[in-house]
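The complex appears here minus one protein chain, its other protein chains still in place.
Going by the order they are written in, the chains are A and B; count residues from 1 in each one.
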Amino acid sequence: MWSLPPSDSVLHLLAFVALTAQGMTAALAAGRRSMDYVGVCMLGSITALGGGTLRDLFLGHYPLAWVANPIYLVLPGAAALLTILVARLVHRLQFAFIVLDAIGLVVFTMTGCDIAWQMDVSLPIVIVSGMVTGCAGGVLRDVLCNDVPLLFRSELYASVSVVTGLFYATAFGLSINAELWTILTFILGISFRLLAVRYKWEMPKFVFTGDER
Amino acid sequence: MWSLPPSDSVLHLLAFVALTAQGMTAALAAGRRSMDYVGVCMLGSITALGGGTLRDLFLGHYPLAWVANPIYLVLPGAAALLTILVARLVHRLQFAFIVLDAIGLVVFTMTGCDIAWQMDVSLPIVIVSGMVTGCAGGVLRDVLCNDVPLLFRSELYASVSVVTGLFYATAFGLSINAELWTILTFILGISFRLLAVRYKWEMPKFVFTGDER
Partner (left out) sequence: MWSLPPSDSVLHLLAFVALTAQGMTAALAAGRRSMDYVGVCMLGSITALGGGTLRDLFLGHYPLAWVANPIYLVLPGAAALLTILVARLVHRLQFAFIVLDAIGLVVFTMTGCDIAWQMDVSLPIVIVSGMVTGCAGGVLRDVLCNDVPLLFRSELYASVSVVTGLFYATAFGLSINAELWTILTFILGISFRLLAVRYKWEMPKFVFTGDER
């Protein structure tokens, strides 16, 4: 069997950044729907933890991260509440939000791959686990805000997650220094995402206007 | 370890009232969307059992309540169908519906806390378990009806659940008579909810009108 990456303390720290980031972006979505403070807080936590929760349910990986460590629940909720205070500055902070969101996507993808790997599943499932962890929280957020998920119709997002996961997962089989590989994957993922946002890279769309059933 | 509350037969009986209540309120939501009779029945069951099902999945608490006791599935579905018959009287029954809904919220919160407690999780997760059990069914109902969940933008509902859960959970550590505490919590929760509805207590809302992404 290939060697496991060590539990990376850098990745652990970045996960806190990612939780905060996803809580904050969720708060903006909640504000667009005029949710109350409790709703903002809950949507923050659901968005930040939804992907990891679904992954754990799919893999049967108990206990769930936030059940074992309730701090994971509190952090994005608190970040979401804090966002209410800085909402007026959001226009100026737009770039910061995009970077934070990219960090969330890439770090969650990597942790999702890690956990699937530890469950000893096949490579495609490792990649899917990364994608679910990175992307599903945003889908839940959009469904709860009554939108068609951005994930399915907008910039490269799931694709960034898949590429990041593939790059990261190949390292599992190589005897490369794990910390180095983690950092390389992180830089690749963030760059890919930011370039996709900057240059508006998009997948072609499928537009079908057949008869409604 | 603190002592467990005995499986309370009063609470068990109230759970049937709660299942019926949630099935009935779901039926009205289904009727607003012109669902057919099967849809009404299914939405009733999903609303009544959704919260407990999510809690059981999160905690890894198998078998699910309704898998072990299919009567839990049938009861809210039947109550939903029955509601079709009395829909014309709903205007007069409005207060009854509000009380029934409050019973559902409070009783489900208490059973959610009970079950989490038996799983030996930390206090914050006991509270969250109560909140998920009490509130998540309504979120599912609203998502399936294509609404932004009421829970996130309306009267005190999640807050009632959290306060009820906190009050109830503190009893676990005390050597108070369990039945007495159950009844006290029930009265507190119902009163809080009914007062919140009566006086339209609301959380402040976060309204954000920044650029759509």
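Note that in this section a residue touches a chain if its C-beta (ideal position, glycine included) is under 8 Å from a C-beta of that chain, and two chains touch if they have at least 3 such contacts.
This one's a predicted model, so the numbers in the text were calculated from it and none came from an experiment.
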Touch criterion as defined above, residue of A:46, A:80 or A:139 at the omitted chain: A:139
Touching residues on subunit A - with respect to the absent chain: 57-60, 121-122, 124-125, 128, 139, 143, 146-149, 151-154, 158-159, 202-213
Subunit B residues touching the omitted chain (full complex): 27-28, 30-40, 42-43, 53, 57, 62-64, 67, 70, 73-74, 84, 87, 90-91, 143-146, 150, 154
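Definition applied: only the chains that are shown with their structure count from here on.
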Between subunit A and subunit B, centroid-to-centroid distance (C-alpha), Å: 30
